[in-house]
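Left out: one protein chain. Kept in place: all the others.
Here the chain labels run A and B in written order, and each chain numbers its own residues starting at 1.
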Amino acid sequence: METVTTTGSAASRLTQQPQGGTEQVTPGEIENVERALIDASTRVPVLMFYTSAIFWLLVGTLLAAFASFKLHSPDMFSGISVLTFGRVRAAHMGMMVYGWASMAGMGTAIWLMARLCRTTLRHPLVLVTGAAFWNLGVLLGVGGILAGQSTGYEWFEFPTYAGAVLFVAYLLVMSWAVLMFRFRRGDTIYITQWYLLAAFLWFPWLFAATHVMLFVVPVQGVMQAVVNWWFANNLMFLWLGAIGLGTAYYMIPKVIGRPVYSYNLAAIGFWTYALFASWTGMQRLIDGPFPAWMITASIAAAILSIIPVATVGLNHHMTMRGYFPLMRYSPTLRFTVFGAISYSAFSIVGIIISLRSMAQIVHFTQMSVAYSHLGLYAFFTMVMFGSMYYIVPRLVGREWRYATLIKLHFWSSAYGVGLMVLMLLVGGFVQGLSMNDASLSFTESTQSVLPYLRGRSVSGILLTVSHFIFAYHFVLMLFGLGRTASVPTFLNPIEPEDVHP
Amino acid sequence: MILTNLINRMKRYEKNAEMIFDVEEPIGFPTDLVMPRRRWFRRNKPAPGSLEAKVLEASKWKR
Partner (left out) sequence: MKGLLPLFLGIFGTFAFSWTGLIFIPNLQIGHLDPQTEEDGTDAYPSPRSGMAERGRQIYAANGCNYCHTQQVRADYAGSDLDRKWGIRRSAPRDYIFDRPVLLGKMRMGPDLANVGHRVPVTDQNAPAPSATTSTTTGAPVAGASPAPAPAASASPTVSPAPAAQTASAPPASAQNPTPSPSPSAPNEVVTAINGVPIPYTEAWHHRHLYSPRSITEDSDMPAFRFLYEKRQIAGQVAADALNFDESSTDAPPSGWEIVPTYEAKCLVAYLMSLDQSHSLKEVKTAAAPASPPAPGKQVK
């Protein structure tokens, strides 16, 4: 920063604007105050969701790092049942999917819903209760897994009682988010609202249907695996993915001040996404004991999902065209754009590993872990970080304190997840090649992937560092230690000491 | 006729994209440009008249 001029508050700035009357309240001012009021009404629940999410993120990261080390040093703590790899891994997944991703997603979704419906949030205590119950559900679920009560279904390991608590909590949150629609102002429903509404309606159906089919009226034999992967896949796409895409559709245009390149394209992208993404999932069961047509249908859907991926990617790219240098100035933009690009990478990797010729090699290898992390971290988590950088200052009325911490967070996250995905993609391929060569002993395939797993552990350290940096920064904001802002939006100037001479 | 209708509808539909902007935060008004310029590389300011410079100028954050 070479030149910094300290401008005044919003009010003084408003008077400088040509359309602003000197004495009367301008329409712009009304909107500004109104937006601040709406933001303020969401403060308690959204901050509660965020705080919980970041807590689970930290614990989940530590567990992930532990599990990652355990994979190449299997003798650590082998006498302690709670710390055995299988339990720690499941607990990590549960915390990340339900504790971190879902809570961060719900926090962002609530804020976006209130803003886009242009209505203040009524009775925020209901949402706070929902968040509290959700935390209880995650706690029970993770405790159950560590105590040895995992159900054995991937992404659904939480014992049934924890699932029930989660569901009740969810109904509280969802009903409130959907109710906001009743009080919304204006006729238009923005594309972000489509995604959020869809996510909020898909999740309970998905969760309840899976619960019923696995525990209440259990389906027979391999159908459980079908239900399981249908659930896991749709949880990724229809719940987390929809929230992530919706958030990106708001944040990118809003930060750069330019409408989405093509709204029609966005609509096409939404509907093709809903149609095709919900049909993928069975390719994760490729070559297993299932009717071939199901697998083929899912592979076809995965290939067809290139349509929504291309439309979304094209749309974001054209919106951003010429504005990419702005990523330097906005934490939100850099995280969100990183996430949006990762979404394309995630989908393309998903297509490649589901092709039969490729799946032959990489099925049952670390490649599937790479794929999950591309979706859950490189895409979704990065978008959530971006939205938090945008939303939290507007809730606490303070600015982020240290630009350096934001940069450190971004780069260690970006390099961390990049390294992890690269290691696991290459490692998975190597592992698959040696596994398929029957002249090599089986242990050779696991030995061949070990160097890559060690590399992955290095990336785990990077991610752990980045998450603790972010959590520290977030806590500063919570305690009102951010930079002062006179109005609840980013209107105050940079404080001089942060400015590079 | 049907085609022009369709095109008109699509054009009207495009207007929906603008609903996230309003008088106080209009189109062309970036928000959240809160970080100082990158320090290590590119110390020079963006060229005057470039898109980057224009957007930064429009931002409430004076640099």
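One rule holds in what follows: a contact is a pair of C-beta atoms (placed from the backbone, for glycine too) under 8 Å apart; a residue touches a chain by one contact, two chains touch by 3 or more.
The shown structure was predicted, so the numbers you read here are calculated from the model rather than taken from an experiment.
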**Q.** Omitted chain's touching partners, listed by label
**A.** A
Q.
Can you tell me which of A:Arg35, A:Arg89, A:His211 or A:Arg398 touches the chain that was removed from the display?
A. A:Arg89
Q | Touching residue (missing chain; options A:Thr192, A:Ser298 or A:Ser459) | A | A:Ser298
**Q.** Touch with the omitted chain, as defined above, among A:Trp100, A:Phe158, A:Trp176 or A:Trp194
**A.** A:Trp194
Q.
Take the complete complex as the reference. Which residues in chain A touch the chain that isn't displayed?
A. 70-72, 74-75, 78-81, 84-87, 89-90, 148-154, 181, 187, 189, 194, 197-198, 201-202, 205-206, 209, 213-214, 218-227, 230, 234, 238, 271, 274-275, 278-279, 281-282, 284-291, 294, 297-298, 356, 359-360, 363-366, 368-369, 435-447, 449-450
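Just so we're on the same page, only the chains that are shown with their structure count from here on.
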(Q) How many angstrom lie between the centres of chain A and chain B, each centre taken as the mean Cα position? (A) 25
Q) Which residues of chain A touch chain B in the complex? A) 1-7, 10, 13, 19, 26-29, 31-32, 35, 116, 186, 188-191, 250, 253-260, 262-264, 266-267, 322-323, 325-326, 328-333, 389-390, 393, 399-400, 403, 406-407, 489-491, 493-494, 498-500
Q | In the complex, chain B residues that touch chain A | A | 10, 13-39, 45-46, 51-52, 55-56, 58, 60-63
